[in-house]
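Scroll down for the structure; my scribbles are underneath it.
Heads up, one of the protein chains got dropped from this complex, but the rest are sitting where they should.
Presenting chain A:
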Amino acid sequence: MGNSGFEKYKRLPSGGFALSGPAEMAEALRLQNWRIRREEERRQGEMATGERIQTRRLATTSTPSPSPPAPVWKLRKDSKAHSKAAKSAKPSKAALQFVPGWDLAVGIEIHAQLNTPHKLFSPASPSAHAPPNTRVAPFDAALPGSQPVFQPGVLIPAVRAALALRCAVQPASRFDRKHYFHWDQPAGYQITQYYAPLARDGSVTLRARDGLLGDEVEVVGIQQVQMEQDTAKTLAQPGGVQWVDLNRAGAALVEIISRPTMRSPAAAAAFVRKVQGLLRGADACVVGMEEGGLRADVNVSVKRAGEAGPLGTRVEVKNLSSFKAVEDAVVAERDRQIAVLEGGGLVEAETRGWTVGGTETRRLRGKEGEVDYRYMPDPDLGPVVVDPRLVEHLAERSGMSVDEELDELVGRYGLTEKDAVTLTGLDDGNRVQYFYNVLEALETLRTGNWGEHHAPHQPEPPQDPETLSRLAANWCLHKLGKLTNDSSLLAMTPNGECVVPSGDLATIIHHLHEHDITAKTANALLLGLFSGDIPPGHVRQTIDEQQLWFHEISRDEYAAVADAVVADGDVKAVLDEFLKYYQQEGGKKQYPEGKLMFLVGRMMRVGEKAESMDPGSAEGVMRKRIKEVYVPRMMRGAGGGGEGEGKAEGV
């Protein structure tokens, strides 16, 4: 195959290939396979270490870029160096967490929209996508004479939220009016639960995997969970004009108020992230924080370390809409307060704001300018009486908590904590469902039991979780992730399906795991599924038609290839390393794995049947032959050779 083949296929930006027919596709797949391999080997040769092959064996490498390798690597190294320099200029994340001599206390209020088809007090359905002002009942617009009608369906997600936060749901809660004038508030007041909230006294546990540093475990108390109305959406227009969209006005929110016990900025961000995960896991809330469905206000206070007594004066930073904003705002506000106190000043109780990407909080209003909300029990609304049986029922039906799920992924399926956290956090929690679907399909493939259906959420773990489920997680996370930067292109659905059907991915993983296909073939198949070149359900057919099955050569053939590699004179220096290893006394010298990989790389390159060779098998054979054949031969030869040299010298 000549280089001319490259010109035949135009590379697409997505990493796919423009293909027309099955025959062409087969050729392309093989071509790609071959080309990538050649590129890789060339690079390995140049690097003179075999590290890349090692990773290939684990089938976890990404598809390497086929562009000339040297500049790319140089670039990568450069950018790494750059980022290292940048990091050393900036304090590390860990260094930002604590200021010696000072204690920090953070309390957080989180607002999240409940997952319910109606607004809190009207049957209108809130929607972020409907045309403006089309989801508005008379009460949402506060028309004179309209009355609130509590929508009991709201209670289901609200109680789920309370339970997810381990709160005690109160037998009776009440609604109060909170008054302030703003055009996002048509009634002039927001209906909330101030005096008698829905639930009280919960807790959220934060650990390292939630974003805490070190092995610390922080239990953050939840003071209360209350139901309340959302405000309208406003859009500022040029010329001081405000557009108001009432679609969101009156939508049902929960407000979650933590106790002020968080001690680090990372804990504050971790708390918000954890609460979002818990709410999503409990199916209580609709959208993620970054999409505006979750907003947080933080209360920050500092005092000198070890000083007894109450918390310092607290300052509220309002309207934070991302985890990063929470952490950055806490850092900035803490540092500002410390600077004030160290300068001999007093921290003033006030409300401050935060601009994304900023470095300082800014004052919005002081205490004297604080709005008196004039809370008043709403005379139009009776108490909400929650039957304990409803709470019991919802508690029984609630699925796994995020924590339990992470424990499961780590303990049962053998994932790393990092991968488990990433997996559960992707695509609004849909990615992990996809993972379960893939596992279930894998299990079906493995047992060959096509008729039996497992529970969709918790498939049985594979027999060898160490490899198969990790392999599956790797593909669901990293391989899928590398297909595109925009994960919305995957179109992941809540029941865990996407443009790459879980069954097809399982087929690829299954055959890869069984060594039926090579990693390269597997990568190409995934690409084909994503680009649509392989129709769903046609993975096996494609492998058959394009003859992509991996037919491994025999052990003897491997040995022959190994012998051929070793016969080349220029590897003698490499072989000497092995000789030294086996001849040493005391065991200080490490086995020269790198050299071994170099030799395996040579095998893959020299072998005429490279397509039918597995690097893992090649490595095994090479390792064995070095120990059992080449080194003994060298030892014998070293004796003989030494004599020969001696003779020569002697001549």
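By our rule, contacts are C-beta pairs under 8 Å (C-beta built on N, C-alpha and C of every residue); 3 or more make two chains touch, one makes a residue touch a chain; residues count from 1.
One rule holds in what follows: contacts and distances are computed from a predicted model.
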Subject >> "Acyl-coenzyme A oxidase", "Origin recognition complex subunit 5", "Peptide chain release factor PrfB2, chloroplastic" or "Glutamyl-tRNA(Gln) amidotransferase subunit A, mitochondrial" - which is the UniProt name of the missing chain >> reply: "Glutamyl-tRNA(Gln) amidotransferase subunit A, mitochondrial"
Subject >> Residue among A:101, A:123, A:138 or A:171 that touches the chain left out of view >> reply: A:138
Original post:
With respect to the chain omitted from the figure, which of A:111, A:177 or A:538 is a touching residue?
Top reply: A:177
**OP:** Kindly state which of the options A:188, A:358 or A:383 is in contact with the chain not pictured.
**Re:** A:188
Subject >> chain A, residues in touch with the chain not shown (by the definition above) >> reply: 138, 141-147, 177, 179, 181, 183, 186-189, 240, 372, 374-376, 379-380
